[in-house]
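Reviewing the structure listed below.
Every protein chain but one is kept in place in this view of the complex.
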Amino acid sequence: MASKTFSAAMGVILPVLFGVAIVVLWEHQAFHRLLNVKVLQLPLPSRILSVLLENTGKIIPDAVITLRTAVLGLLIGSSIGFLVAIIATFFPRWGYGGLTVLSAFNAIPVVALSPIMNVWFSSPSVAKTAVVSIVCMVAMSVNAFRGLNDLKPFSLDLMKSYASGMGPVFLKLRLPNSVPYIFTGIRINVASAMIGAIVSEYFSSASNGLGFGIRNKLSTGQFPLGWAYIIGASAIGILLYMIVVTFEGLATKHRSN
Amino acid sequence: MGKVKSFFKSGRFVSLVWIIGIVLAWEIAAFFIADVFHDRMMNSKLPYLHSIIGTIVGNFALLSMACATTLSRAIIGFAAGALVGFALAIFMSLFRPIEKISYPYLLLSQMVPILGLAPVVISIVHKVQIGSVTIAASDITRVIIAAYITFFPVATNMLSGLKSVDADKLSLMFTYAARKPTVYAKLMLPFSVPYLFSGLKIAAPLAVTASILVDSLGAAGGIGYNMTYSLYTGTYSIFWASVLCSAAMGILGYYAMVLFEQLFMPWKRGSSKKGGR
Partner (left out) sequence: MGIVAVFFRGMSEMQNIKGTFRNNSAVRLVPAKENLMTDEMRAQSEIRIEHVSMTYPEEGGRSLTAITDVSLDIQKGEFISLLGPSGCGKTTLLRLIGDLLQPTTGSITVSGDSPKAARMNKKYGIVFQNSVLYDWRNVRKNIRLPLEVMKIPKEEWENRVDAMLDLVGLSNFGKHFPHQLSGGMQQRVSIARALAINPEILLMDEPFSALDEFTREKLHEDLLRIWQRTNKTVVFVTHNIAESVYLSDRVCVLSPHPGRLSAVVDIDLPRPRVKEMRDSPEFLALVSKIRNSFEGV
């Protein structure tokens, strides 16, 4: 009994200690000596923190822009992906092949997508959102398809024995069954959306957003500010993920899987 | 006759139809943009697929050099990251303290936009001199980021595999009085191979993407560099050719892993076991 709480406590204490140790080493320039880097290029944590606090006025609006791109793209892409999965469910033979081909498209690097979208859409924010949407489509379609079709054995037969048509089968069986899978898709997409948003900002002509901030500040030598932006981006990524996980837990509370 | 029929029924046929369909759709869309809407920006928006292929063929030397540069760095980084991820997973399963320390960070890493942090590495890394050989900063950066981005999915999936070994199999080893190295060598590692490949399949396209990203953020070679430079100079044909090449490399990386998987696991993971119940 005592060992279980000890074990759980260690699960929190040890990583925290490790993290603190890293920060302390960093502050005392251990990594600078190791990697032969100047303090200018790799700012000290204390400096980053102070710059971060000073510049929240600049960082937060940028963060909002990136967040808007990411979330909007996430919603659009996931919806399209979900629709594709539904179509694939109703036309099984051709749909599944379509999904496989779509999966191969997923291997297209986001760095290639971004310039293309920039060329297609004159508005930079639309282009960025488009990139994120495309990135999010595939993961959602694959997961949603699995959710709509990986039914427990005989559950479909049960519905058929009630002489149920395709519509009610969908609404009462497939859709509820797919909820955990959809959340898995959203969880995966949150990370992809953030990456997509930030990377597309690298290539965008627009001079706002966290991605722009990171690249701009670092290339103009404002290293502490650049790192502050990075911390901001990471924090938002973690925050979004936590929100999704919380919702996922609420929505799938009583399920066995 | 039977063989032809079964081909038409197979999944491959469906995929083939889809690919042909997409190619056709592309050509038709390009046609619309060029000849129907008379969009002068046609070349930049969506050129004919066949003209892109023509550009590739015409500039084969240039493009293949660039692809080779990008790909080689990606492969080195991928191999390094995979190795470290593999090793860490094993250490995590052997020593609980290591697992407890690393697990939250592995989890966090999935939430942090790693690719977005590329500029940081670029800003830190500078060129290395070993004797008379100079390794460019951009090369090191590509390898580092590719390794970094490979490391996380490989470690996570491999660890998942090691932890899913069923209790009965472990009990069996126990009754043989097997010692830890034997248990790992004969049971846990072979068992985890499919999980390892899941991680590798996720990481392969990511490693390629990472390498291309560094290219485009200001390296001296590589396909990503071609992409951004051609945009800058307005040579859209090369741009689209580079885009197609990047896409091809990403897909290639994925299918290379699929091929390796077949090699390492020649037994087909059984779909349904016969009889019994």
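Letters A and B name the chains as they come in the text, with residue numbers starting at 1 for each one.
By definition in this document, contacts are C-beta pairs under 8 Å (C-beta built on N, C-alpha and C of every residue); 3 or more make two chains touch, one makes a residue touch a chain.
Remember, it's a predicted structure, so these values are computed and weren't measured experimentally.
Within the whole complex, the absent chain has one touching residue among B:Ser164, B:Thr182, B:Thr233 or B:Gln262, and that is B:Thr182. Residue B:Leu172 is the one among B:Leu172, B:Ala220 or B:Val258 that touches the chain missing from this view. One chain is missing from the display, and on chain B it is touched by residues 166, 168-169, 171-178, 182, 186-187, 190-191, 193, 265, 267-270, 273-277.
We adopt the following convention: only the chains that are shown with their structure count from here on.
Centroids built from CA atoms put chain B at 18 Å from chain A.
Of all residues in chain A, those touching chain B in their complex are 10-11, 14-15, 18-19, 35, 37, 41-42, 93-94, 96-98, 100-101, 104-112, 115-116, 119-120, 190-191, 194-195, 198-199, 202-203, 210-211, 214-215, 218-219, 223, 226-227, 230, 233-234, 237-238, 240-242.
Taken together, the chain B residues at the contact with chain A in this complex read 11, 14-15, 17-19, 22, 41, 44-46, 97, 100-105, 108, 110-117, 119-120, 122-124, 205, 208-209, 212-213, 216-217, 224, 227-228, 231, 236, 239, 242-243, 246-247, 250-251, 253-254.
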